[in-house]
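What you see is the complex with one protein chain gone and the rest in place.
Moving on, here comes subunit A:
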């Protein structure tokens, strides 16, 4: 058993529902107990869909376990196909159904339906949501395209002269982070350089669309968590190259365009020369100077964590003090990036470990998921959600991509927002006893959302190692709150290393000098 306060991902069958809900003409039959229909709310409330997800649940109860739950599956199967008339049916188990092993996929395949049936293997006790989405998308692509596969060793024919190059956008899905707007932004990029979009999938695609995937010149793997497995199979089977750079951030978008150009053998420099992106100028303008060296801790899905690290360091001028992900499938990529930043990547799906790391690092801001907002509240620091799991406020009405040049503009605004603004930060450090603007107050530009603005005093991290004398404690309180935790920790560590039993004002400043950058 694993004690779980918050889970970064849902179970794998939620990933399967995301694929079904992304697509047109696909229905999912899920063998599951009463109550698992809560998952519908993710789509109707968080994503505010105006339709029910195309999922039928068997919703068995305890009394059904005495009888034949397999019969319930066949019965539901028949009714579902008759009512919804999908062009393809996926069939899977939720975690409880996996234990009772009715094999609904096999039952459906043997039911003589006149539509394609794709059975799903969900492994609920070993795998999670993104894997479930990836496996479902891969199973669908494979089931629909395996009969079109060219013989082994066959070469892909050259693109005919005069035909515009085209790509597939693979990975965007329902309940993905800002997928709705990312694909609009990426389409704009491709439009600028004269490349057509063949199929976007799974979001908005039908099974018939998936069957056209091999017609494109390359696959763009926008969200590796969902599309990596399918892209690899397409590359092996149809010799379709995969474009792997994820265009989040200014630099990454430029690299992405370069990779597209190289892969499709295009000269795109004239078209991209006048691309409009405000992040570089905003970040260079003097108002942003105080952002330099702000210490940020990043924890997200692999794709967004890697992208955020690059933006944070190279485009915002922050210091990345921690980097991690819950995406075990992409852990290797995150480890490699972390190494470049001189960090050890934190690979975990245990919220308590993330909390512990954040508490030790005492960053000035968290770039994370909905879960990191809990940690940020506890530590009294700012937080920006950069990845799923996300809640309803991160499925906004306004255009809010993360990808491409407009995505970079959105990111600049969003990341700066929770930080205290420059003048206020200066004045707080100069005058500490203001009745209105003080450590316990929320940054005043956030006052409308600030609640009580209570900032809990940090506990000593090095427990009981050294005692603070009262002058030193008072002095410590003069350090602005967002770096105070770090200062306390450094001083205690400094004292511990030198066997100092009592910390006075001198120790505090010695430690400061010692650790100053």
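The working rule: a contact is a pair of C-beta atoms (placed from the backbone, for glycine too) under 8 Å apart; a residue touches a chain by one contact, two chains touch by 3 or more; residues count from 1.
Throughout what follows, contacts and distances are computed from a predicted model.
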item: Omitted chain, identified by the protein name its UniProt record gives, among "Quinol:cytochrome c oxidoreductase membrane protein", "Dihydroorotate dehydrogenase", "Light-independent protochlorophyllide reductase subunit N" or "Electron transfer flavoprotein subunit beta"; value: "Light-independent protochlorophyllide reductase subunit N"
item: Selected from A:24, A:44 or A:288 as touching the chain missing from the view; value: A:44
item: Candidates A:77, A:91 or A:124 - the one touching the absent chain; value: A:124
item: Residue of A:34, A:68, A:208 or A:289 in touch with the missing chain, whole complex considered; value: A:34
item: Among A:78, A:284, A:339 or A:391, residue touching the chain not depicted; value: A:391
item: Touch with the omitted chain, as defined above, among A:76, A:283, A:303 or A:400; value: A:76
item: Residues in subunit A touching the chain absent from view; value: 1-7, 9-11, 13-14, 33-38, 40-42, 44-46, 48-52, 56-62, 64-65, 76, 79, 83, 94-96, 99-100, 124-126, 128, 370, 373-374, 377-378, 389, 391-392, 456
